[in-house]
Structures are given as structure tokens and as C-alpha cells.
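One protein chain omitted, others in place.
This part shows chain A:
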Amino acid sequence: MADLMARGEEPEILFWVGCAGAFDDRYKNVTRAFVRILEHLGIKYAVLGLEESCTGDPAKRAGNEFLFQMQAMTNIEVLNGYNIKKIITACPHCFNTIKNEYPSLGGNYEVIHHSTFLQQLINEGKIRVAGGKAFKGKRITFHDSCYLGRANGVYEAPRQVLATLDADLVEMKRSRANGLCCGAGGAQMWKEPEPGKKDINIERTEEALATGATIIASACPFCMTMLSDGVKNKNQEDQVKVFDIAELIASAENLNA
């Protein structure tokens, strides 16, 4: 972003990478896949790079309102400093926080989750998924992220993105508004679960595996981690893969260089 600014240019969109997108080894692939799509389409985008910091979502959900607002206000200062108008992110937690909780602290942006953005590109005919052969007939099930679905009502965009792959899309027993959490929200990602019969991600993975899908599609870094762990726990990692919708599109467009 700083580079663009120095050249006196303004990006169409700011891609908010998020901490998982920047640091999580598995999720870095999603970041790269999404960036390849942006590059491929020649969309003028920027990232904050080293100036990006955690949105504060995990702190807020854990009850640390003070730390959350500290993060939020610092980020808002940076974003407003660059006169950012439109933000795209692949993380539903960043998406929810910037979209819903930043405005009351002075951060007003058009915030779009990458699933909605990809759907728009498909609708505009910019992404054509080269014949859709790569996934033809493959059984895919989509896992709703709570912070995308129930929290913000985005249920159809990721499904429509997947529909362009011409795959066999199957729904889990609990989906859309009735979807089951992956177990990582509310800052659970950073702590051991409370004692119980079972871990939540195992329960959800069992439900996903019961569909017979060989690909579990997700649109959230936390869900991806939890479901991948679940698949490993069930020793199914050779047969069943967890992919982000951006990775599936990039792969269908042969952008996985």
C-alpha cells in the first residue's frame, strides 16, 4: 500500500490478508490463490503488508474489549490514512469485525468477503472456470462459517461460486442457518476446549464425511484448520481434502503455478 501511495496511485480494493492469511502455513496458500486470481484479472489491489495488524476479533470474542478497541483504532488510523474505501478479505472474522464493529469506532468501509467478491466476478463473466473440467462430477460439501453465515447472512455466495465448478455439491445435515460451528470461533482457536464428550471439530467432520464428499470446501481460516484436523483425526486425509473456495477457483482456472 505504501508503495502505491508513494507512486500517487489508489487501488480499487484493499485486500485485508488477516493474521491466518499471513502466518498460517496452510492458509498462506489461500492468500496466494486469491492474489493469483486478482493478478490474473488485472484488478488493481493493494495489501497493507507490514502495516496490517490483527483486527482484534479474537480479543473481542474472548471478552477483552480494551485490547480489541486498541487494535481497532490503530488499524482504522492506518486505513483512513490511506483513504481506503473498499476492503476484501478471505477471513470471515476480519470481515465481520471490520464491517460491523469498526464503524462505531470511526472506520467506515465497504467490506466484502472474498466469497461474495468471487461470485461478483463470476456473474460479470470475468471468471469462466475454463470449462469446469477439473472438478466435474466431484463430490464437494460446503461448510458454513458462523461469522459468514449466521453472523452476516452470507449463505449463497460461496455456494454459487462452487456451483460454477460443475461439481456434485452436497449439503451436510446441518447447513446454512442451521450450520454447526467448526469449534474455533469465540477465541476457542487459541485454547483447549472445555471438558466434554467430544471435540466440536470432530462432530462436524463426521457430518462432512457422512456426505461422502471428497472435498470439504470452506471459506474461513479457522474452519479450514479445524476441519483439516478433524479429517486427520479420522485418518481420511488421503481421501478427503479441505480447500478454500478461492483455491478451488484458482485451480479450475489453472492459476496454481
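Keep in mind that, in the parts below, contacts are C-beta pairs under 8 Å (C-beta built on N, C-alpha and C of every residue); 3 or more make two chains touch, one makes a residue touch a chain; residues count from 1.
Here, contacts and distances are computed from a predicted model.
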The chain missing from this complex carries, among "Fe-S oxidoreductase", "ABC transporter permease", "Ferredoxin family protein" or "AzlC family protein", the UniProt name "Fe-S oxidoreductase"
Of A:63, A:81 or A:212, the residue in touch with the unshown chain: A:63
Interface residues of chain A (partner: the chain not displayed): 17, 19, 21-24, 28, 31-32, 35-36, 39, 47, 49-50, 52-54, 56, 58-67, 69-71, 73-74, 96, 99-101, 104-105, 146-147, 150-153, 177-181, 183-200, 202-204, 257
